[in-house]
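Working notes for the structure below.
All protein chains but one are shown at their positions in the complex.
Note that the chains are named A, B and C in the order they appear, and that numbering of residues resets to 1 at the start of each chain.
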């Protein structure tokens, strides 16, 4: 299958190329980069020397390559995908958008949180939110996948079984998430400099992060009720990984063993979710497409604590995008993704 | 003033020596180290070359030096301070214990959480919990100070003004704390190896960490009600620093501005607590005795979020111990401590 | 092919399992661990959950599994492999030893540098030093491979083409190497603790590191003259990677372009060595089996500078061991190893 990548030189884009390069069924037709048009890809990311020989192209030049591709991945900042996706779909090309533009079903919520007009409202109805563990069947027949955000992937997978089984009080959900710095992307910000991040931890965008409505949308769908969550992201001095520590008040009496069973049952057909009796650490999933989940119950306060760990660039971005492609295109769901974290 | 240090070669002990070395009013009389008796201190911590010329001594040899000291700091693992403190107090020596043995007023709670018999119950009544911002007046006249744990310092300072003013529902408090690796001390554990900590984040001892009852004791004192908290510590790949992200449901309607004023008022006489309109980052307090606090209110869920940042080895251990000594001995409270974080 | 691994729970051993797990031609028959006999492998390295289901066995129990294996990898500290290798070879099992015991052809040099009696002298003659780029043909028919050390791999690959072409003065070679902390292994040493390594760099074992004679042996073989080198290792606060900055005085007049050509020619059949016009960084090889090499000439001082970068656990240990197995067993040399570094 012929694949195009738009936004190939961001961190998520280049992670995607790592997977596509190893994938049995795909061949990359073009790489679009706004920052490095006409530059050899491996001169920017030198790890790809001898693996990727092509040059990046500009957005304008992309259009002449479209006839040759079956699917395009878009890894651009929010607001940039809407019109491109329209063009691609009109040509019958499948699209997996790693950005935020199609994740929110209600365009007003998008406009409210992102401060932009939505220029692709008409596509929202048929867009599928590409979290395979919740929407696998819809993904199979989708043309446009909104690939979930990194924080929402970790958060939703942690909490979904609780809501599905009405085990927690909806109003009590708090998600305290910790992310490595690659989540901030490769653009130039003082706050992403080595010396600003190293040897420090901070909370940011407290109560205001744009992944909040995305988490709420999907959790509300599970529950058929309106779910509001408090989501607090933190920046951790490491390259990769998200740990989401999720809290909620139990709504009925149930043993931890039973909750554990409910989780195992919920994810029994989901290869990439590993429910464990241990509390996860990001190192065990770093560099892989797995989401590890561990659960505890605190009798003293009546809280259930669910901790999930993913690699933000893989299960939280490029790996999940490939997983979605695999499902859409009828490949093995774990083709190209089936290996464990490499540690240390 | 003549000072002795027991446990001088752990991370907290050596941090204490950094301060004592710079302090105008103190002279160090002896350094006890279980691991390095008879070794020159600066051969272990080479930064102290030309600053500390003495050798470490063993616990047994300490007793002959006691007649010459006014105050002794104990920086030993829990369970090791009880009998030593008794001996020292009998000789009329003031004691600041950086360990956990005297922090819990109720010895049964100690025995329950620490799994040890308490061999110094009779001292508990007159021990002062050495958090100057809450107990300054008691500290002035104390002979035995239980220096607070690192997590409790960050947590209690973050939450105290809310409880004092009955602003949150007691049953709703969740503390999600993130600590650098020095909090685990210098003992040899696989989990403290560089390659095990670096590039990873984890939660640990979820709902079971021994700092929980200490936080609850002090918060209950403020409120005169029983306060239970859910406390979840996390390990972050950095040397120093604790960030405590504290959550609670507001119990009455009040604006964020008013809450901010309440915090500023509460800490108006506390030089080392800086209430800010910004959300703190540990780098701004690293290497200093400050506790930075920032507050947010999330209308959507009714939660107040208070984030506090300290240096775990300073305001969370050795700096606070010196602050306590300063108060006990009538020195300027910030003697030896009055400088900002050195960054980056 | 059936494979056994001895020393499976050290960092090199577990890295080896990562590759064996992905390798098309191998099946792992047993895992020997001195530290964790009878423990499930994935309870120690949780990344391998759902990938490796077997338990570790003890050394004693290994013998009953030997009839079923074709090749055994030994990843033990020096001094531990000699007798084991003898036993295995007697049973007709091929051996790749990742430790130091068989690397030095002259057992006296071994005994001098390692302070041990060599108990397998009789094997040394037929042992092959497993650096495929130099010894590929010998490896094909070997039964016992001494897998090179991490520093020697980086150093020898950097310098070999210069010596082969008599381009540098033998007495002028200096190797200043920088390694990540995983090179120190997973054993418990204060100097490997996170807080001891992080935010610091040091030189260690200056002029005394045991990899020195190994480098000298192989360089002398290339040159048919006795080559002494000054080798200075440094510890860098990162998990993985070695950068070797190698210096030598040019012995004849030649342009940098010509030197570059000589390197490209030298490695023209070596897939895993990438000679570049750029100076390498360890991130471009981290997590892969590649060795990147860059060359500069400093007219002002007459020095040639060759910088090489490898992943110490892969090309410097487990990856090279698999490469050796591939060659010995007639598989594709890059089977299981053919992917680029995953960054960041």
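Here is the rule we go by: contacts are C-beta pairs under 8 Å (C-beta built on N, C-alpha and C of every residue); 3 or more make two chains touch, one makes a residue touch a chain.
All figures in this text were calculated on a predicted structure; none of them were measured in a lab.
Undergrad: For the chain left out of this view, which of A:238, A:262 or A:337 touches it?
TA: Residue touching the absent chain, from the options given: A:238.
Undergrad: For the chain that's not shown, point to the residue among B:122, B:265, B:278 or B:332 touching it.
TA: B:278
Undergrad: Touching residues of subunit B against the unshown chain: what are they?
TA: Interface residues of subunit B facing the absent chain: 11, 14-15, 18, 21-22, 45-51, 182, 199, 239-240, 271, 274, 276, 278, 280-281, 283-285, 287-288, 292, 339-344.
Undergrad: What subunit C residues would touch the chain not displayed?
TA: 171, 173-174, 176, 178, 180, 195-196, 198-204, 206-207, 228-230, 232, 234, 236-241, 243, 245, 247, 279-283, 286, 296-298, 300-303, 305, 307, 344
Undergrad: When the complex is taken as a whole, what residues of subunit A touch the one chain not shown?
TA: On the subunit A side, contact with the omitted chain comes from 11, 181-182, 186, 188-190, 192-199, 237-239.
Just so we're on the same page, only the chains that are shown with their structure count from here on.
Undergrad: Between 0 and 180 degrees, and as a multiple of 5, what angle does the rotation take that fits subunit A onto subunit B by Cα atoms?
TA: Fitting subunit A to subunit B on C-alpha positions yields an angle of 180 degrees.
Undergrad: Copies subunit B and subunit C touch; is their interface built from the same residue numbers (over half shared) or different ones?
TA: Same-residue interface.
Undergrad: Closest chain to the protein CA centroid?
TA: Of all chains shown, the one whose C-alpha centre lies nearest the global C-alpha mean is A.
Undergrad: CA centre of subunit A versus CA centre of subunit C: separation in Å?
TA: A distance of 37 Å separates the two centres.
Undergrad: Centroid of subunit B to centroid of subunit C, CA atoms only: how many Å?
TA: Taking the average C-alpha coordinate of subunit B and of subunit C, the gap between them is 45 Å.
Undergrad: Residues of subunit C that touch two or more other chains: which are they?
TA: Subunit C, residues with two or more chain partners: 11, 182, 199, 239.
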